[in-house]
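Every protein chain except one is present and positioned as in the full complex.
Just so it is clear, A, B and C label the chains in written order, and each chain counts residues from 1 on its own.
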Amino acid sequence: MARGILGAARQAGSVLVTLAGLLALTFFMGRMLPTDPVLAIIGQQADQAAYDMVHHQLGLDRPLPVQFALYVRAMLTGDFGDALFTGHRVAADLSRAFPATIELASLAILIGVGLGVPLGVLAAVYRGTLFDHATRVIGLVGYSSPTFWLGLMGLILFYSTLGWVGGPGRLDVGFIDSIEPHTGLLLVDALWDGDPDVFWNAVSHIVLPASILGYASMAYISRMTRSFMLEQLAQEYIVAARIKGMSRWAVIRRHAFRNILVQLVTVVALAYAFLLEGAVLTETVFAWPGFGRYLTAGLLAGDMNAVLACVLIVGVIFIGLNLLTDRLYRVLDPRTR
Amino acid sequence: MSPRLPLAILLLLLQAPASRAATPRDALVMAWNLDALITLDPAQIGEVNGNDIILGNVCTPLVNYDPQDISRIVPAAAESWSTSADGLTLTFKLRGDLKFPDGRAATAGDAAWSMQRAVLLGYGNSANLTQWGFTKDRIAEQIRATDDRTVVVTMDKPYPASLILSAAFASNVAVILDREAATKGAKVVDGKSDLGNAAFKTGPVCVGPYRVTRWDANDVVVLERNDGFFGQKPNMRRIIIRHVPESSAERLLLEKGDIDVARLLTTDDLKALEANKDVRIEQTVVQGMSYIAINTVDPILSNAKVREAFRYLIDYDGLARSILPYQGTPRASLIPEGAFGALDRAAGQPFKLDLDRAKQLLTEAGYPNGFTKKLILSANSISPNIAQHVASNAAKVGVTLELEQMADANLFTRGRNREFELQLVAWYAGYPDADANTFRHAVNPDKRPEAKLTMYPVWRTGWQDLSINEQAAAARMEPDPAKRAAMYREIQEFMMHNGPFVYIYQNIRPIAVRSAVKGFVISPFFVDYGSASK
Amino acid sequence: MTAVQPAGDASQLVVDDLRIRFRTPQRVIEAVRGVSFTVVREKVGIVGESGSGKSMTGRAILRLTPPAAEVSAKQLRFGRTDLLACTERDMLKVRGRRIAMIMQDPRHALDPVMRVGLQIAEAIPAERRGTRAENRGRVLAMLESVRIQDPERVFDLYPHEVSGGMGQRVMIAMMLMPEPSLLIADEPTSALDVTVRLRVLAILDELVGQRNLGLLFISHDLNLVATFCDRVLIMYAGRIVEECAAADLARASHPYTRGLLASLPRPGDRRARLPVLARDPAWLVP
Partner (left out) sequence: MSITHPAPAPAPGLQAWLTADVTTSPRQASLQRFYYGWRRLRGNPTAMIALGALAALVAVAALAPVIAPGGYDDQDLAARLLPPSLMHPFGTDDLGRDILARLAWGARITLMIATLVAVIVAPVGLLVGTTAGYFGGWVDAVLMRINDIFLSFPSLILALGFVAALGPGIRNAIIAIALTAWPPIARLARAETLTVRNADYIAAVRIQGGSALRIITRHIVPMCLPSVIVRITLNMAGIILTAAGLGFLGLGAQPPMPEWGSMLSAGRSHLTGAWWLSTVPGLAILATSLAFNLLGDGLRDVLDPRSE
């Protein structure tokens, strides 16, 4: 899978083709949607005249390929158009929704890596021991549990019952409008403005969804780390290093780990991409005003402008991640230089 | 930022987390599902959220319903009105102290223009005017300002004043928008001005107690108080409406005191909240009917006996006890309770679960072994439960109902395009008068598909009865209230057994409020945010 | 802990009745069944076909057999140190500093993502480590001593950038860095192509001589061992079937050895076909 998705976009060229294809796919799929965006605008009491007017304004009366061409042209000029289902400019919506998701996903990936990698390494080193089985099961549970369900349970336990964390949403309403959106990442903005109350409040809200998402990716990362590590530990150079007189852990740290880093980068990048998927459901549960929920809502409302913009962004993220991993590859593995 | 950052972090580490205190004292915090909200332009609003936020809170209409008795019309932006002897001219006298948020005076010119604008834009609720004979090409003469405080309305028929006042001039189309701001922000789409629609979508400039200062899609709407407002000064400086699409989540927030008002709660969450002394629950019977629309173009469903059978498949009492509490009251008539001319509760709901009767009707209709039909419905609120309930009863008489839930947008599309066999939907009457639903649910001017009278739910079902059309037209013009009421009674009786709609319940709007919030005025057509205080 | 033994040469390796066993769910595999020999500052060769357990023996001495292996012996001693009794920590003092091992294939035995110079430097025992520059100097010196021209350049190469021969020399340098007194060479040349073999062997021979090290030379190549070592142990199926001085190899008595010798092609004499080794199950019984 890792190789699959990342291999997908080795060179920016093929990635762009992929992206174009993705857009086309989404566009025509979207036009198949049994939902009529016009109604969203005019309301269901409107008469046919009003309907036809808007239908024309949206250019929906033109042939599909033309619509697509027009859309792409507009997009290249940086114009995503209006999101019919929110009444806002798509760009405006995304500039809010996207940071929300990035913040969530980034924190989640931090948790995932911070726990996943060490656990994976230990599991490999103590292969077959109780510890190994324990981590494997813990990981697999995270791998196997529906994030949306974990979210609900988490809310009940930690918010409603114990009151340890903040509720749904990114902030308590009391704090709405209380800080400048410099970056859209609340935690960063709070630091920027040096406002501890907002910061801690944001933390209390993000910690639960982030942990739940992080758990899932931790599961994935630890599993991959384990098998990479096993592969390396079976290598001759490990023995050689031991013969030199290095201690076991020194060898793991200096040699085995250095060697899995390369593959690990790929896995982490991939895990990050998957977080976007997890976000769709988690954001619904936590009323998180993010990208996943935006995309879902747009999809259900048949709002192509919104959906296509999201697709484009996901695509761009993939390109970004791929190019990034390629770079890191070069840095980390001399053989690829 | 960089030099301050370490310092900031240090600061943060020293500081203890701020306790999640209760909501701000001078703000009313409301949680609601804002998914449907797509515009705040009063001329465009076609759904509940926008209507609730704008009407009376951001934009004060010329006249208003009396919160205590919605059949009475009281002055609002207009301090008085008069009807000419021939009943063709209606004259509004506006207040002298109408101000826009920035303090500039609002005139009758703005008012007239706002109403013309609604008609010219032609969005759904322009019907509030067009159905009374106001048209795009003549609107300029039909509604005009004669001086800064007088709006003169000329009608083509002498409609009963009470009727047209509540139907047209207490609604979102009869508000006072800032013409100047609109024309400044106007966008020109293929040579045609949008009359500021694009600009007002995210917040109209309007005469009213509050103004919209922020609307983040699917996140939050924030209203700020207009201190120049003519009416009594609202207690709350800010109104914060947060998008929380989960009943359970809203309940948690309410119980924790993170919000003051919860607007989206399920029956069972509300039931649970009854026990909570920090919370009170306000139930308002609104003018919305939930029903199964039957597409009579379908050969089987065109049979009145078949449609009648469906009415006996609904366990009105059972629902009333289990699923409907806080959400609705059983009602089988097309006119909601509380509207002028509505049947009383008993007469309005004569049916009860009777499988044998249903079976018999089906047999008479020639379908002793039943049939299979698809019922489409919204995935939201209690629709799925209602649908499953009906389906399980139908199964008992051999009728298989395949359910398909979908997003509302999708559901409406299918309806307008007649792409359904059975459809579970709701319809909100524009004004508390039998006339409202009669003209959408009974009167079908032209049932041909190509007529595309898509705004008539009855057209969507392909059902038509010319005599009903005449009766309705006559009732509309009938000056004598008693006679009028009688005519509507007939119509209701007839529709109840022959119409294409199986009405199930009249909607209740349940609002859970923290006890700390006092004097919150909630009426079927108007939730007065400003009336709340802490 | 380190078991104390009666005095003897501090670099004398004593292997007595060494046995290595693998348990799989299916059966118990006996890789080495009672091997005994000693090495003292001399070049001892172990010859045997693949799977005869010779490499395992080498690794057992360093206590680096795979976890699945069960190692046991009447005695496994290096100088005063009872290797079997050693804890992992004790072994850190033995590995490298006293016993090192040159592995078969430099391409696998060197960390692919680390500059070879640094890998050699890593082998410098902690107490002898100096500044970066000093360590680098030591490594460069060592590289020179294994006959590498411009060590400066090689220092900064990655394993995939060095040829097999040079790789093996790097390996030798790496293993000599901690200055062991016994060197185990496990098929040190079989991965190299013929042209470079001799050079590497020459270097190895010279260094062992200079530093007066003990060498345990593990190989499948009877000729090579015969020419290179003082003493030869012939291993078959986990057992030493014959032991003799390299010089006397021609007079070896054991049929297996004879077989091996017989199957060596000799320049000059022609024959129709090489005789196939006849194996006798009786050999397995001591």
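To be clear about the criterion, a residue touches a chain if its C-beta (ideal position, glycine included) is under 8 Å from a C-beta of that chain, and two chains touch if they have at least 3 such contacts.
The model shown is predicted, which means the values in this text are computed figures rather than measured ones.
Touch with the chain omitted from the figure is made, among C:70, C:90 or C:179, by C:70. Considering the whole complex, the residue from B:235, B:302, B:363 or B:388 that touches the absent chain is B:388. Touching residues on chain A toward the chain that is not drawn are 1, 3-5, 7-9, 14-15, 17-19, 21-22, 25-26, 29-30, 32-35, 133, 136-137, 140-141, 143-146, 148-149, 152-153, 155-156, 160, 227, 230-231, 234, 273-274, 276-277, 280-281, 284, 292, 295-296, 299-300, 302, 307, 311, 314-315, 318.
In the full complex, chain B makes contact with the omitted chain through residues 246-248, 251-252, 266, 268-269, 271-272, 315, 318-319, 321-323, 379, 384-385, 387-389, 391-392, 395, 402-406.
Definition applied: only the chains that are shown with their structure count from here on.
Each chain gets a centre from the mean of its Cα atoms; the one farthest from the centre of chain B is C.
Geometrically, the chain at the heart of the complex, using CA-atom means, is A.
The residues of chain B never reach two or more other chains; the list is empty. Residues 59, 62, 64, 88, 92-93, 95-97, 100-101, 103-105, 108-114, 119, 122-123, 125, 158, 160-161, 171, 174-175, 177-178 of chain C are the ones touching chain A in the complex.
Residues of chain A touching chain C in their complex: 235-237, 239-248, 254-255, 258-259, 262, 332-335. Considering their complex, residues 1, 4-5, 7-9, 11-12, 15-18, 20-21, 23-24, 27, 29, 35, 37-40, 44-47, 122-127, 130, 189-190, 201-202, 214-220, 222, 240, 242-246, 248-249, 252-253, 255-256, 258-259, 406-407, 409-410, 412-417, 419, 430, 452-455 of chain B touch chain A.
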